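For this view, one protein chain was removed and the others were kept in their places.
In this document, chain identifiers A, B and C correspond to the written order of the chains, with residue numbering beginning at 1 in each.
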Amino acid sequence: MSILIAPNTSTILKRYNLIRSQTEYICEPLEPEDTVVQPMVDVSPPKWHMAHSTWFFETFVLQPFLPNYKLFHSSYGYLFNSYYNSVGNRVQRNQRSTLTRPPLRDVYAYRQHVNEHIVELLQILEEEKLAEVMPILELGLQHEQQHQELLITDIKYILSTNPLLPIYKTLKENTSKSCYVAPELLNITGGVYKIGFKGDSFCFDNELGVHEVLLEDFQVMNRTVTNGEYLQFMQDGGYTDFRHWLDEGLSFVQASGIKAPLYWIEQDGDWHHFTLHGLEKLDLNAPVCHISFYEADAYANWAGKRLLTEFEWEAASQAYPPASGNFVESDLLEPTAADPNIKGLQQLYGNVWEWTYSAYHPYPGFTKAPGAIGEYNGKFMLNQMVLRGGSCATPESHIRTTYRNFFHADKRWQYNGIRLANK
Amino acid sequence: MSILIAPNTSTILKRYNLIRSQTEYICEPLEPEDTVVQPMVDVSPPKWHMAHSTWFFETFVLQPFLPNYKLFHSSYGYLFNSYYNSVGNRVQRNQRSTLTRPPLRDVYAYRQHVNEHIVELLQILEEEKLAEVMPILELGLQHEQQHQELLITDIKYILSTNPLLPIYKTLKENTSKSCYVAPELLNITGGVYKIGFKGDSFCFDNELGVHEVLLEDFQVMNRTVTNGEYLQFMQDGGYTDFRHWLDEGLSFVQASGIKAPLYWIEQDGDWHHFTLHGLEKLDLNAPVCHISFYEADAYANWAGKRLLTEFEWEAASQAYPPASGNFVESDLLEPTAADPNIKGLQQLYGNVWEWTYSAYHPYPGFTKAPGAIGEYNGKFMLNQMVLRGGSCATPESHIRTTYRNFFHADKRWQYNGIRLANK
Amino acid sequence: MSILIAPNTSTILKRYNLIRSQTEYICEPLEPEDTVVQPMVDVSPPKWHMAHSTWFFETFVLQPFLPNYKLFHSSYGYLFNSYYNSVGNRVQRNQRSTLTRPPLRDVYAYRQHVNEHIVELLQILEEEKLAEVMPILELGLQHEQQHQELLITDIKYILSTNPLLPIYKTLKENTSKSCYVAPELLNITGGVYKIGFKGDSFCFDNELGVHEVLLEDFQVMNRTVTNGEYLQFMQDGGYTDFRHWLDEGLSFVQASGIKAPLYWIEQDGDWHHFTLHGLEKLDLNAPVCHISFYEADAYANWAGKRLLTEFEWEAASQAYPPASGNFVESDLLEPTAADPNIKGLQQLYGNVWEWTYSAYHPYPGFTKAPGAIGEYNGKFMLNQMVLRGGSCATPESHIRTTYRNFFHADKRWQYNGIRLANK
Partner (left out) sequence: MSILIAPNTSTILKRYNLIRSQTEYICEPLEPEDTVVQPMVDVSPPKWHMAHSTWFFETFVLQPFLPNYKLFHSSYGYLFNSYYNSVGNRVQRNQRSTLTRPPLRDVYAYRQHVNEHIVELLQILEEEKLAEVMPILELGLQHEQQHQELLITDIKYILSTNPLLPIYKTLKENTSKSCYVAPELLNITGGVYKIGFKGDSFCFDNELGVHEVLLEDFQVMNRTVTNGEYLQFMQDGGYTDFRHWLDEGLSFVQASGIKAPLYWIEQDGDWHHFTLHGLEKLDLNAPVCHISFYEADAYANWAGKRLLTEFEWEAASQAYPPASGNFVESDLLEPTAADPNIKGLQQLYGNVWEWTYSAYHPYPGFTKAPGAIGEYNGKFMLNQMVLRGGSCATPESHIRTTYRNFFHADKRWQYNGIRLANK
């Protein structure tokens, strides 16, 4: 990961507490029963997320750096290691719902225990050591933020499988009506673009290796595709017309019986969708989301357009100033419609992750860090597609122009959407 | 089911409350998190058991018989129907762990609600109607007792999959040592035996149809097979010697990597087993249990013996007086060793269900009851094997000589064991 | 198997040649390409059948008894052993279609080679040795006849999966029309029946252990169920009405999308079925076949009747003289309608195997032969159902009143049908 210039201890601590408490804020509306299930293998039990992100600090910060630190529980390493072979054996990913114990209250105690020792660590550490700890602590916080987004999407999925369609949190009354914003293709001039993270603040290792990419002229849509537009694709028989589809995409939707985005439900002739605030009528101006890459690509083909590459996305984002977006802090937990008052490119950040037609591969010169941290990103660089820009479940402080998210092409439970490009 | 002579209301109510409260007694040591998972499809979440047995009373007693009864919740029928097609659609069996809601406390409230209305029903019902309700109420209580046994075996399985090996309940100190009782073959004289339930108290429909079966002379072992004897089979290479095994039994243990009974763990050269009281050293004099029919049959072949048929078992039980057994009321939740002071047949009841070499088929003249109750037993009468005698997880008042339990040959999570026969 | 009084050598040889050549007669219409595939795991490639039945003689007759016998090929034991663990490793059952080599002509040469050495053996063997060989030779011939029936059903299945619906053999013109024979329930008096093989000619070990079974009075249908009757069940919604079905039967037909017997095809409003003579219009008077036990049982329930047990079937067959049946020698390879001129029980033998509601379990006192021969039958005695009476693909000389065929309840590719019983 990128080197970090150490700020002072109290600033760090404030940031640590802020981010850590956000996890508890997310889990607060849950019943203990909600925190233990795993309705599909991609989803982890919320209790597991809470413990795993804590285990990360215990394993990579407290154990190596806090003298005489005693583990909270000798088995938690086995229970809450996710995928770090370097750290040892662990519960298999698809077995996480077997962990009814420790109960939720023990996991809260675990979090508390680790938090207290992080405070202690930061107080006793000499400056030199602090500089060594800082990047790992920061990585732990970034890691926690990633799990916060997963918590939200996993909670949504867990509740959605329940026939009672439980409400996670009631939304404050929203009286404003969304507007239609016409699609517009914006020109981006080709040429050599510098891709990758250039600053001196934090970034993940997969963003490192600034390199030049030669792009041709292209056009990018001013906003993401809306539910209304996607509905037209559906009504035009888009899901069954093989001409729009990648071969494995067609097999996927056919084998899974998919005929609409995840969470969409037709009721009495109207389309609704399950949200964390309950079942709601579809806002046709809001961005379509919870679709697979396959569906994004099929839609683009149907529309006579294409998806951007991740390099085009990054180039476009350089050409237009970042606008503030709809992030997790809005507490809306659903993407919102484009703003008719914004000219040019909008919705780049927040709202929905945008599927790109770029495989998640290493940048030139990519190297894995030594040890367990080297397993963070590098070993997943195959058969996944890059997404850019963050979503309504992403913390605002977590996103960057160069941020590379990645998922397999069939994944639908994230807030993933579509932005179109044109030659 | 068999016709029941209605006792007076207060007796019924006492019995109703006693049995219903036993379910809560069983679930009392659980965390809410324990009550929602389903680590294999045979296991149901404890919360589901609690709600389903309540749904049975609501659906088959309150709805038809209590005027103006209002359902506790309109969706609970969909959520907690097990397999009654007559009653309507339902959550698929393998999806029961998706039901994180209603939370456990709502299920307790549901139980309370139904209990109160059963009291009301019994108070207001005229005698004639009461006679009509009584058999169904009794069936509901017998049903609840069956789920109590399943609750115990399911809880055991759920906790066993957790690397922490949680303790369900600490056992009172037991200072007595078990004794070795020599195996002895007892002669049973052949002839015509009357099989099936003959009394006027409750029985299940699968016990009805008293019929005569002609048996040849045979011998039955005085007690069930012990852990120590089974260990000899293992040490003699029993699990890998194909000559002892049914073809599909061998495939089963090979494909599943089975080399010992379920819950057995070898540690430092000693065999232990997971129990609801924690990991314990194996008592070599105690009955072996948690084995499949395949293992029971292979053991019998190795020993040069065979399993009994269910008719032989019932005939043997007629020849010897029923002894009291180790039932759920002992709170031991593990089978105990034979008693050296008992001459003749022992351990027939309680301790471990005894696999018989009889397919679970209808008795001659078997007929299904009309409506949903007819789905209780009849539709499962294929490809399952009969077990007899009850176990340490069975309520004492629930078992009978003629009681037919049944499971597929590969099931191991029940307290199932072996009694040998000889020509 | 039962002891056999040795006939003279030339009689034996004649019988040997007759039976062995029948296998080649069956395979004669095949292309080499037909003989190598395995479209489902139950089906074996015809080439494999031809080689395996030859391997049986080589392994159990020539190797132990013919001095200096040299194996035709050192690898054929590995290739063509079916399931005899005692004999050693082998190609897995579901991998039989990988055996494109040896080519068919080599398998013919293998058959020729073994035949010649059997002749040699019979000529040189002393009488004492001959008596020892005889039962195994006979077992080999009975085994070959079993594979002849499987060859026919496997060829039918192989050809049926081909969109060209190839014709195995054109049937001679048949101008006679089938007749409707009214169903009639015939009374069989209860009492003690002797079950099992009593003679001194050949039988399989699973028929041995003559024992007495006590039966109540029952009724048996004069003929098997017809296509026309089964069609009524279908038209009455039989396949979707859960009340008729065993639970696992309903799951089976739903999961497999089964709505009619195997090989039935609806074309332009008329029901046809694929036969070895091509696609033919359904004869409504002919026996229904190619159904699972589940369908047989559901039909019986729909009709308000039940299936016989295997003991009732055997008892009924004792009460009525065996009539000649439609066996493989007729070369029709489809069951034919009942004969209006026959009074009383008919179609007991040949035509279709009759599913009974009896699990395939050992008879009292059943013992496995020592060595590989002991693996012939005994290890399959679980979770299969007994069928009785033989079919239009069974050699006439192969069937007996006491003959116990057995298949899993979901198997449909054999000529299996239904005879009804009534209390």
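One rule holds in what follows: a residue touches a chain if its C-beta (ideal position, glycine included) is under 8 Å from a C-beta of that chain, and two chains touch if they have at least 3 such contacts.
Model, not experiment: these values are computed from the prediction.
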List the neighbours, among the chains on screen, of the chain that has been left out. A, C
Can you work out which residue in C:Lys70, C:Arg101, C:Lys281 or C:Lys423 touches the chain that's missing from view? C:Arg101
Which of A:Glu216, A:Asp236, A:Glu266 or A:Glu280 touches the chain that is not shown? A:Glu216
Among C:Asp34, C:Glu312 or C:Glu354, choose the residue that contacts the chain missing from this document, as touch is defined above. C:Asp34
For chain C, residues in touch with the removed chain: 31-37, 39, 47, 75, 78-79, 91, 95, 97-104, 158-159, 161-164, 166
Write the list of chain A residues that the hidden chain touches. 83, 85-86, 192, 211-214, 216, 242-243, 245-250, 293, 297, 357-359, 361-362, 364-365, 374, 379-383, 409, 423
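Note that in this section only the chains that are shown with their structure count from here on.
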Have a look at which chains touch which and call the overall pattern line, ring, star, complete or other. line
Distance-wise, how many Å sit between the C-alpha centres of chain A and chain C, to the nearest whole number? 60
Could you give the separation in Å between the centres of chain B and chain C, each centre being the mean of its C-alpha atoms? 38
Find every residue in chain C that makes contact with two or more other chains and list them. none
